Structures are given as C-alpha cells and as structure tokens.
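One protein chain is absent from this view; the other protein chains keep their places.
Our next item is chain A:
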Amino acid sequence: MRHVRTTGTAALAAVTTLVLAACSTSGEPGAEDNPDVLTVAAWMDIPEELLESFAEETGITVEVNSFPDGASAQTVLRNGLASDGAGLSDVHLVELDWWTEMMAVPEDWATLPEVEGRWVDWKVTQGSVEDEIKGYGTDIGPLAIAFDSELMEEAGLPSDPEGFAEFVGGRDATWESFLEAGRQFTEASDAYWTDSMTTPMQAAINLLPAAFEDPDTGNAIPMSENEPIREIFMRFAEEAQGQASAGIPIGHADWGAGFQAQQWATVITPAWMTGIIAENAAGIEGWMIADVFPEGGGNWGGSFVSVPATGDHVEQAIQLAAHLTSAEAAVAMFHENGQFPSQLEAMDDPAVSETANPFFNDQEVGGIYGQLAAEAGDAAAGGYRGVNFAGIQTLVTDGILRVEDGSQTPEQAWESVVANFDSLGLPTD
C-alpha cells in the first residue's frame, strides 16, 4: 500500500510540475550574462560574414530564423506580440508597410540608442515612434522600371536603357506616359506590358501624403469620398481591362513562371526587388533597369531592424541590431540581395554604386538606384500610414485584380471596393 501511495503522490507531483512549468516563464528578462546564441528573424539572406564578424566581436553566435516572405514573418510577429513575446526572435526585421501596425504599442519594442549620421534623415524619422528610435534602417526602396530588352526589340521599340527611358517619358515621365508606352508596346507584341497593374497603382498610392487615413486622428477616410484614390484606381483599372497587364502580381504562384515564359515586358521594381527578379527570371537574358520613374520617383518598402522589449537579452540584441545596420553591413546586404542602403556612407560607397550586376547585363544597378533615390529626395519617404493601411490597401488592389481577370468592369470594381470598405464599419471622421 505504501508503494501505491508513493506512486500516487509522485503522479500528483508530476502533474503539478507540468502545469506550473506550462504557466511560468523561464529565465529572467534582461539577464546580465552574455547568451550563447541570439536569433534574427528575416525573410532575405543575411550575409554569412556579418554573422561571423559579430561572433568574433562578442562571442555570441547568431542564428537566422528565415521566412519565405515578409508576410509570413509578419504573421509570426503579430501573434508573438499578441502573446506577450512568446515565440519571438531576439531581433526582428520589420517592413515599412506594416511598421505602424507593429508599433501600435511602442513599449513592445526596445528604444534604440541614437547613432549619429548613419542614415538619411527621413529613414530615421520613419523608424521613430514619439521621438524614440524603435528601428534601425536597413534598406530603402527607390523605384525604377525593369524591362525585358528582348521583348522590346522583338516589338521594334527602343531596347537600350536610355532609349527605353525616353520611350516611357524620360525626365518628365508620368503615369500617363508610362501607360501610353504600354499601349504602343501591346499593339506591337503578344506579351503584356506589365505583370500586374496593382504594382504601379501601389507605387502611385505610396506618393500620396495621406492615402487612406487622416494623419491627425488616425481614422480611415471614407472610401466613397476618397477622390485621389478613386482617380488613381480608375486610371489603372481602365488600363487593366485590356492586354496591358497579365494580372499576376508579385507573390502569386504564377509570378516566377511568368518571367520564365516571358509574359511581360516591364516590372515596377524597388531596389530590393532586383534580387527577387534575378532569382525568378534566372536564365532569361535581356532584363535591364531603366533610370526612369513616373511622377519624379518614389519609395516602396525598405525595412528596419527592431528589438522586442520582451526578449531575454535586449542589451546584446541592440548591439546586434546596430551591427546589422552598419555601413559595411548595408554594402554586404546590397551584394547579397540588391537592397539599396539607407546608410549615408554605404550609399556613396563605390562598392554599391559601381558594381556591375551580371543578371542585369552588367549594369551598375546600385548607381542607378542611388541617382533615383537622390532625385526623389525626401519625397521618397512616402505618406502617412495608419494601423489600417495594409488592410485597406488589400481591398483596393483586389479591385484591380478583379478587373484584370475580367470579372468586373472598372466601375463595378470601384463600387465593390467602396462596398467592401463600408461593410467593414471602420471608424471614420
């Protein structure tokens, strides 16, 4: 009998331990001693030499938790923040498009010490919440147009970068001149002008000072009264009806295959997308970058490195964040993924501006983007983005996609965008 009782007590003890273990968190936040390993969550490759140099400096190994794309990294971050930091890495990459949403509670994130003169000013402003730096800038997304010179040549149109830039409007390029060039191209070719009209539309929306939300209140602007968005939407929707676009946006299962089948002649290309295009269009020759962009250029995306405040080793993680955003790191990231640096020193580095890119026919891609970024200036920072920016943007791009697949006319698509927006019942001014 004693034996049985002992077992019973042991069982109780075991169960209690299990439950307690499940309820308590292990470790003290912000422990003093150095950890063996720090983790970084990212969806692009981080050059090996960066991780090694950090290990040499501090004795801390860095492990990369890699995600296939930004969206999946975003989902993990959303859920981690909602559950008080469970499952988060020590350092996270955050993209500009969902920056506001992640910063909804600034206390979730460690405040990073100022680093004098490392970045362009507007990048620091974007990465700050209430005057505290919450993210160190990695890259910015100056916009250019990538084009398939083979398809242009077949259509009997200018196929060299300078000629192409003139063809879409040159220095004075507008969306109208870009679309007009598309009409000429589709008349002469079987291919589409661009992958999807959602991309130029998004670039145009990014230039608005306050696209979907009121900067003063953070509330949404009623879609039925949002005249600038309606104009942009109708312009691209009307173009999307014909052969101007293939209706396959980046991220779609068919996007990579579309490059391989040479389905479209142009792609609106932020600097960070050059690496993605090179990967998806591998083996296709003729892709080039033209140093031209409608409406004087702009910025799309670009990321920040942030440190969740709930981490066990915040101090060391901040050190790592600084390491990953040094000028040398930015140059290494440019070579690895084509991301254009937001670090002043790296921007002017000949290793960025004068490196030939073998995929883009040995063009000096870094130099082209540097010039476009300089021309766009502070305007490249883009407008205000509230917490619902990403959600509303999805509604609008879905409208364009419905026109592209032929299921709706531009008017019907706009009406359904308005209806979808209204049914959400977002607070408006």
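Note that a residue touches a chain if its C-beta (ideal position, glycine included) is under 8 Å from a C-beta of that chain, and two chains touch if they have at least 3 such contacts; residues count from 1.
The rule we apply is simple: contacts and distances are computed from a predicted model.
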| item | value |
| --- | --- |
| Protein name as given in UniProt for the chain not displayed, "Cellobiose ABC transporter membrane protein", "3-methyl-2-oxobutanoate dehydrogenase (2-methylpropanoyl-transferring)", "L(+)-tartrate dehydratase beta subunit" or "Phosphate transport system permease protein" | "Cellobiose ABC transporter membrane protein" |
| Contact with the hidden chain (one of A:Val115, A:Ala188 or A:Val387) | A:Val387 |
| Contact residue for the chain not shown (choose from A:Val37, A:Ala104 or A:Ala374) | A:Ala104 |
| Contacting the left-out chain in the complete assembly, out of A:Val37, A:Ala257 or A:Ala282 | A:Ala257 |
| Which of A:Asn34, A:Thr75 or A:Thr217 contacts the chain that the document leaves out | A:Thr75 |
| Options A:Ala203, A:Ile221, A:Ala246 or A:Ala346, residue touching the unrepresented chain | A:Ala246 |
| Residues belonging to chain A that touch the chain removed from view | 1-2, 4-5, 7-8, 11-12, 15, 18-19, 22, 69, 71, 75, 78-79, 81-82, 101, 104-105, 108, 246-249, 251-255, 257-258, 260-261, 387-388, 390-391, 394, 397-399, 401-402, 404-408, 419-420, 423-425 |
